[in-house]
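Heads up, the thing below is written out as structure tokens.
Only one protein chain is missing from this complex, and each of the others stays in its spot.
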Amino acid sequence: MTAVLTGLRAWTVQRVSAVYVLFFFLTTLVWLAVHRPVSYAQWHAWVTSGGVRPAMMLFFAALLVHAWVGLRDVLLDYVKPLLIRAAALGALALGLAGLGGWAAQILISA
Amino acid sequence: MKFLIYRYNPETGTKPHMQAYDVTLQHGDHMLLDALMRLREQDDSLAFRKSCREGVCGSDAMNINGRNWLACITPLASLKEPVTLRPLPSFPVIRDLVVDMTRFFRHYHAIRPYVIDDEPPPERERLQTPAERSELDGLYECILCACCTGFCPSYWWNPDRYLGPAALLQAMRFIADSRDRATAERLEFLDDAYRLFRCRSIMNCTEVCPKHLNPNRAIDRIRMRMLKHEI
Partner (left out) sequence: MTTRSGAPYFLDLFQIRFPVGAVCSIAHRISGVILAVSVPLLIFALHRSLAGPEGYATVVTTLATVAGKAALVLLAWALGHHALAGVRHILKDMDVGASLGSARRTAWLALAGGGIIALVAAVLVL
């Protein structure tokens, strides 16, 4: 599991995803602030608009991949017993993948 | 001057404990090492390493009032009492303030700390321009005292697999050396989840280097080299 993302790959992915996550979050924050108070109709229309929906899906993909690298680092630092660590990393991967699927489903069906 | 010093004797089998001392300093006792030598006049069972007494051999690295530094270049005037001395964090204690440096040196050897060039040797010297030589500044001066590695939380959590800032700084020293031909192998060796990449840039290493080196920056430079190498 740790060999899947070699040191350099994981580090690069963490940086690249961070930049996109920050950019998208700030953009959303600014939009919310500029259009406040935001009604349901406005919010729904914006999220489902041409550019925003794929951008938000990419946001969740980047966020979950970023969380994977970060939480994996926490596990590699603190969880030593090999089996428990492998199980924890597996559970983490499944959990994050599940969250990704959920977010995708929400955005597709919105 | 009052001291609290970590004591452990493997022969007595008792657990490590802190022992209080009160030392009367003499004229000329300026550095912590002077006080420790004074202490041994009182209690010669106290064990610690020392040699050059001028900050170049690295023998007397220890945890002084919570931070790692060399005893011989720590002015007594700068220390709050009771001066609390402990061995380098996470290093196995042999006795009192003397720690086992085996693993530390194993990591150093793992990065192959020598110029590697299997080509036939040149007629005379392997030439290096002053500019090329300056690439080694900030890297060659390391005295392998282990203050940095002993203060790195990433090393504390994974001392067997993470190489630690000292070994990694020395790895950069050889990567940066224009005479070395094994850069690709060196970078490949470091590209796994543990050897270099446990580093979180906490920068504790740079804070406690008594030679004012920056191991974290050396590690960042290795990462940049790896990135360039990949592209």
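By written order: A and B. Residues from 1 in each chain.
To be clear about the criterion, contacts are C-beta pairs under 8 Å (C-beta built on N, C-alpha and C of every residue); 3 or more make two chains touch, one makes a residue touch a chain.
Note that the structure is predicted; figures quoted are calculated from it, not measured.
Engineer: With touch as defined up top, name the shown chains that contact the chain not shown.
Structural biologist: The omitted chain makes contact with A, B across the full complex.
Engineer: Tell me which residue among B:65, B:128 or B:183 touches the hidden chain in the full complex.
Structural biologist: The one listed residue touching the chain not shown is B:65.
Engineer: Have a look at B:100, B:137 or B:230 and name the one touching the chain we're not showing.
Structural biologist: B:100
Engineer: Identify the residues of subunit B touching the omitted chain, counting contacts across the whole complex.
Structural biologist: On the subunit B side, contact with the omitted chain comes from 6, 8, 10, 15-16, 63, 65-67, 84, 86-94, 99-100, 151, 153, 156, 200-204, 206-207, 212, 214, 216-217, 220, 223-224.
Engineer: In the whole complex, what residues of subunit A lie against the chain that is missing from view?
Structural biologist: Residues touching the hidden chain, for subunit A, are 15, 18-19, 22, 25, 40-41, 43-44, 47, 60, 63-64, 67, 70-71, 74, 99, 102-103, 106, 110.
The rule we apply is simple: only the chains that are shown with their structure count from here on.
Engineer: Provide the C-alpha centroid distance between subunit A and subunit B, rounded to the nearest whole angstrom.
Structural biologist: About 39 Å separates the centre of subunit A from that of subunit B.
Engineer: For a test of understanding, state which residues of subunit A touch subunit B in their complex under the given definition.
Structural biologist: Subunit A residues touching subunit B: 2-3, 5-8, 10-12, 73, 76-78.
Engineer: What residues on subunit B touch subunit A, complex-wise?
Structural biologist: These residues of subunit B touch subunit A: 154, 157-158, 190-198, 200, 223, 226-227, 230.
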